[in-house]
Every structure is written in structure tokens, then in C-alpha cells.
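Here it is: the structure, laid out below.
What you see is the complex with one protein chain gone and the rest in place.
Our next item is chain A:
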Amino acid sequence: MRNPGLPGWEPGPKRDAASGGPGGGAGRGPRSGMHRRGVGAGAIAKKKLAEAKYKERGTVLAEDQLTQMSKQLDMFKTNLEEFASKHKQEIRKNPEFRVQFQDMCATIGVDPLASGKGFWSEMLGVGDFYYELGVQVIEVCLALKHRNGGLITLEELHQQVLKGRGKFAQDVSQDDLLRAIKKLKALGSGFGIIPVGGTYLIQSVPAELNMDHTVVLQLAEKNGYVTVSEIRASLKWETERARQVLEHLLKEGLAWLDLQAVGEAHYWLPALFADLYSQEITAEEASEALP
């Protein structure tokens, strides 16, 4: 495809084959027809030519760089293939190596999990591992949502996912789960990760949880419940602020109200009930989960 900006293709009187066209004998620069024009027209024509040349250089530069990138990409693909042939198993079997791999990618600004069509995914197989894990996380969260309102500890999620994967599947670490969950955020259904007391709560519903809610969840992590007095004492909040946060958690189904507790009302977080950890997902819950 010819670029009209290339020298030798100045719009104007047609030339015969002998003298015209790029690479033609006539060379570059103002054409023979130019001297017939007035001074003003000549200056404009010169400017047009200069612009055309500038554009041409710009296009060629991007073209060059894209070609260069294409070549380097091919080389990189080869390097990655080599790496994969030697170490693919290592990534598959060694969760610590996976962590190192992910961290290094993040450092240089590369997301190996962005697309299943990416080199990393295709050649190292990291994609399928995490995307499938994503499906399993979604299913577990859906199945247990009616119990915990859409909030679950990373530990419980880990246990349930392992159970669902069966005996012969590859083992997964908590770090693997976190990375899979981070990717799920893109789907818009409210997946989130909330740090609490050294571990994490995984949110799987689009409930709005701001800093206040998060801080109260962190406070509740110790005992599985929290009270207004505790909030006032630890966080130095006014009663009204504490009440609002607790009410929001109740409304979202993340907390249960216990009015029969000794002293004052207890707000329990089902997500934090240790007793529920080992409970099986019932057949009914599982059928809720599958689309």
C-alpha cells in the first residue's frame, strides 16, 4: 500500500514512468514543475512536502518498532518455550516457585494471567490452573452464601476447594487462591479480599464494605462476634457510628444478631464460625451453585 506522503509522490502534474515514482531516476525534492508557481505557492508546497516527509518518518518509525517488537516477541516466545520445557513441572508442583514467578512478573509490569491467549498461559500452563481455580472458588462461595452472607475466611474456602478438587488433583496453596480471586474481580460480582487478623476474608457478593465495615470485621475476627462496647473501647467510636456499621452488616446478611447473649447484644459473623469449617456442602447447596 503506497503512502502518499512518500517523496516522489507529490500531487501535481503526472509524470511519465521514466522520471516518476519512488526509486525513480528523478530523485527527491522539489519537482521540475515547481518553478512555474508563484513564491507564495512555492513556500506552501515546500511546507507540504516537509510535513509529508515528517509524517512519513513518523510512520516508518512506528512501523520499524512494531516490526522490531514482532521479531523480539518471536525470540521471547522461543526463550519461554525453552524455559517451559525445563521448568514447567516446577511451576506446576512447587507453589513457592509459583509465588516467585508471579512476583517477578508483577515487578516488571507483566500479568501472566491477563489472558488465556498470552504466552505465559499457553506455554507454562499457568492460565488454566488459575482460571479453573476461579471457577471452583465461585462455586464454593455460591454454595455457602446462604450460610455466611457472602463472606468466608480464606481457610474455610481453602478447605472446601481442596475437598471439591478430589484426590488426584494438584494441590493448591492459599497464595494460589488469592491470585485466582484477584482475577475474578474483573467479573463484577463483588469479589474482594479483606485482610483480617493475619488472614483474609473473601467477599463474593456486591455488598458495599467501606473502611468502617472492614475495621469492625477485623475486630470481630478474634472471637467471631463483636459488641457495641467493644467497638467503642477499641476504636473509640461514638455509639451511633458503631450501630450504623453493625446494622449494615446485618442488612447485608453478613452478621447475625444475638439478643440473648449475656450482657449486651452480640453481633456474630457466620463467616468466622470455626465450627462450620469442616461441614460438608450439602447436595442442595451444590445445586444452588451450578449454573
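As a convention for this text, contacts are C-beta pairs under 8 Å (C-beta built on N, C-alpha and C of every residue); 3 or more make two chains touch, one makes a residue touch a chain; residues count from 1.
We take it that contacts and distances are computed from a predicted model.
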Study note, to complete from the structure: Given "serine C-palmitoyltransferase", "Vacuolar protein-sorting-associated protein 36", "EF-hand domain-containing protein" or "3-methyl-2-oxobutanoate dehydrogenase (2-methylpropanoyl-transferring)", the protein name in the UniProt record of the chain not shown would be "Vacuolar protein-sorting-associated protein 36"
Review point. Which listed residue, A:K46, A:K222 or A:K251, touches the chain dropped from view?
Key: A:K251
Study note, to complete from the structure: Filtering A:R147, A:R165 or A:R241 for touch with the omitted chain leaves A:R165
Exercise for review: Specify the residue from the set A:Q100, A:N223 or A:T239 that touches the hidden chain.
Suggested key: A:Q100
Revision key, fill the gap. Note that chain A touches the absent chain at residues 55, 58-59, 61-63, 65-66, 68-70, 72-73, 75-77, 79-80, 83, 86-87, 90, 93-95, 97, 100-101, 104-105, 107-121, 127-128, 131-132, 134-135, 138-139, 145-146, 162-163, 165-169, 171-174, 183-190, 205-206, 247, 250-251, 253, 257, 290-291
